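Every protein chain of the complex appears in place save one, which is left out.
On to subunit A.
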Amino acid sequence: MAVKGMTRRGALRAGAGVVAAGALGAPMVHAQGTGGSLRVAFWDHWVPTGNDAMRALVKDWSEKNRVDVTLDFINTTGNQLQLAGAAQAQSKSGHDIISLAPWDVGTYANVLEPVDDVINRLIAKYGPINQVAEYLAKRDGAWRGVPAVSGTQNKPACVRFDLMQEHAGLDVRAMWPASGEAGPGADQWTWDTFLTAAEKCHKAGYSFGLPLGAFSDAVDWVGALFLSYGASMMDEKGKVTVRGNQKLRTVIEYAVRLSKALPNDVWAWDDASNNRALISGRSALVFNPPSAWAVAKRDQPQVAEKCWTIPMPAGPEGRFLAYLPWTSGIWNFGRNKTAAKALLEFLSERSSAEALTSKTSGYDIPPFASMSDFKIWETEGPPTGTVYNYPLKPHHKAKPSIAFAPAPGEFAAQMYVQALNTKVIARVAQGGDTVDQALGWLERELNTIVRGG
């Protein structure tokens, strides 16, 4: 078969056609930018309006700064966001900015751009930053991410005040009113009072919905409990502190007693089980952000209107509040780090933080204590003021906490993911181990983690 030859002129014509077709089909750029472009992966918010709020803020910023921003929302179902982070860190390509789960900042610190300049400006403006956020995002003296507003949550107690009053004799609204001060009996809100109330409500058929499995809701509330008893498994230098640790023994014994007043299936609960327990009207108390209340407001309004958020109980070493922050990191292989820093700084401004928090019905918690006074927490309801005590307020006399702090981040991350605090309780309460046997197991697990480096 004869092959028709192609001339130089023909090739040029064909090439021009291809270029023209490509130009006509190219996507329109929305900021006619001279500031370059950014690819951003943010956490896909549970609250449906959360992404819209973020989109509006980013659009506003991109237009003002003439930067083209591609915004992706990646959800955490099946750990998709964590997998994206792991893949991008390995391949050194992907987005410029990515939302990082609490421990991932430390894991990828060596490929994250330091953001001390951004943080220092924000601290100068808004005061001290949350110490848990600092513990997680700072590595070798440098900030490796900007603590995010979107998705960051506290896990105080969401209480059915009617059931608590009826079965445990506690008026939680009087103890923790929607005002800037504690009410009568607030100083008695301790883990001992909590245990008595749990037993009474359990007897009445409204057991507290406290998960004791390996999911984060379980690890977080148990982490705060341990800290309020001063019980830590590893010190900040990475030394295992299990042997002869009386505080650890005391808190385990307490937790085992408490577990007997909980539903017998809490060992298998996931992060949605406690929400369902509250929403279905079966439970008098859960430790959770206001998402459980928000779903009840939509599906079971008669339950939602009897919910009230109060701080976690206090222990011998003080009151701690479970806090689970997201951090926005900038990959050091990103193409436009200057614009990335500017965007994250903008999103941390008080006005942006208030816009995000308000659009998510108060779910999002900013990392600055000075931002714990947004109007949304006073006005949200019913009942009005139900989430007033959701952010940590000065009169709570509490500290934010994350389980396994102050252990070095690389070890604490493994302890957290392996849920060593709930498992040590489960070994005694469910597995029938003695406390000594469980502590021996715990020590061996911790030593394995430390030896691996």
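Basically, a contact is a pair of C-beta atoms (placed from the backbone, for glycine too) under 8 Å apart; a residue touches a chain by one contact, two chains touch by 3 or more; residues count from 1.
Just so we're on the same page, contacts and distances are computed from a predicted model.
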Task: Given the choices "ABC-type oligopeptide transport system, ATPase component", "Protocatechuate 3,4-dioxygenase subunit beta", "Sugar ABC transporter permease" or "Cysteine desulfurase", state the protein name listed in UniProt for the chain not shown.
output: "Sugar ABC transporter permease"
Message: Can you say which of A:D44, A:D104, A:E199 or A:E345 touches the chain missing from this structure?
response: A:D104
Listed residues A:R121, A:R257 or A:R444, member touching the removed chain: A:R444
Task: Can you list, in ascending order, the subunit A residues touching the missing chain?
output: 78-79, 82-83, 86, 90, 103-104, 106-108, 110, 213-215, 263-270, 273, 276-277, 280, 282, 410, 413-414, 417-418, 423, 426-427, 430-431, 441, 444-445, 448, 451-453
